[in-house]
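Missing here is one protein chain; the remaining ones are kept as they sit in the complex.
Our next item is chain A:
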Amino acid sequence: MQITVDAWDPSFADNPESPSSKNQAIVEPSVELDPADWRPIDAPANGPRRIVVVDGVRRVDARVELIDDGERWPGVCVSWAAGAVACDLDGRNSAVTEAAVERGLFAAVDPGADFGRYPHREVESADPAELIGAAQAAMAELEAKVASMVAMDAELSVLDGPLRGRTRLPNSVGYIKSHQRAYLPKQLNVVVERLKPGQRTPVFHLTSGWPRYTWYLRLPGTSSRGWAGVARIEAATDLSEEAAIALADATAASLPPLGSAAHKDARAPQNLTPIAGLERRLKRMLGDPRLLLRSVRAASLETGGPS
């Protein structure tokens, strides 16, 4: 077994577009209001005061090539971290309560040797995009683990990204910052465009690959036209409709104040202030990429190298 480390900056290997299957989206809009009555809904005056925000970060530290009997297998060394911020708005205190870092070498073949800090993780495919996708899944798993540790006593848990697979936590919602697809029919999309900051659309039921409740919420920002500052929020499908609507009200009341300012965050306002702080903290925990790359190179020499 021979391992070579790609000299290219590993960030070129990182493709955030995880492969997604274009499932048919089935929308059931009459959960809260009849489609004919759809209109922007104002937030209630009071929302939850103890909010937990969960997020993860991932970084490709090195691209490697494993050569075994003349056969080449791509691999990626990835570090990822997940953490949770508990914001106590009454106590005016926010702290990172749980944070964990993991690393792994994603490849189809086992290098058969201790590879630095990166334990081997088996991936079926040799497609680089699948490898990244596997790392993304590992991160989601870690996020779910962290979330399950802290979400119990929160009035609202905001999990970054789709809720897929994390539906069992109480009071938890998935938080989607960007919109690759428009799920709603055209006449209902108009309601999204009419949202004022702090308003949300009625809750609707969406099945696209998997079922969930979802709604759109506009965060206060520089511009309130079109889809700027609009986030989509998901809740588990096994909730009652009333519970889903209550969660929607809770998010409409509590999330707008957490929206970030445009001059501080390139992804404002959807990238919530606690998430931005958490991401900075997590990225720091991932360690220095140059140092890690060097350790990968050193390990690759030990495990054979060009003879």
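FYI, a contact is a pair of C-beta atoms (placed from the backbone, for glycine too) under 8 Å apart; a residue touches a chain by one contact, two chains touch by 3 or more; residues count from 1.
Going forward, contacts and distances are computed from a predicted model.
Trainee: Hey, which one's the missing chain according to UniProt: "Helicase HerA central domain-containing protein", "Branched-chain amino acid ABC transporter permease", "V-type ATP synthase subunit C" or "Ion-translocating oxidoreductase complex subunit C"?
Mentor: Listed in its UniProt record, the absent chain's protein name reads "Helicase HerA central domain-containing protein".
Trainee: Identify the residue among A:Gln2, A:Ser94 or A:Thr237 that touches the chain left out of the display.
Mentor: A:Ser94
Trainee: If I consider the whole complex, including the chain that's not displayed, which of A:Gln136, A:Thr273 or A:Ser300 touches that chain?
Mentor: Per the contact definition at the top, the residue touching the missing chain is A:Thr273.
Trainee: Could you tell me which of A:Ile3, A:Ala43 or A:Val85 touches the chain that is not displayed?
Mentor: A:Val85
Trainee: Could you list which residues of chain A touch the chain missing from the display?
Mentor: On the side of chain A, residues 85, 87-89, 91-96, 257-258, 261, 263-264, 273-274, 276-278, 280-281 touch the unshown chain.
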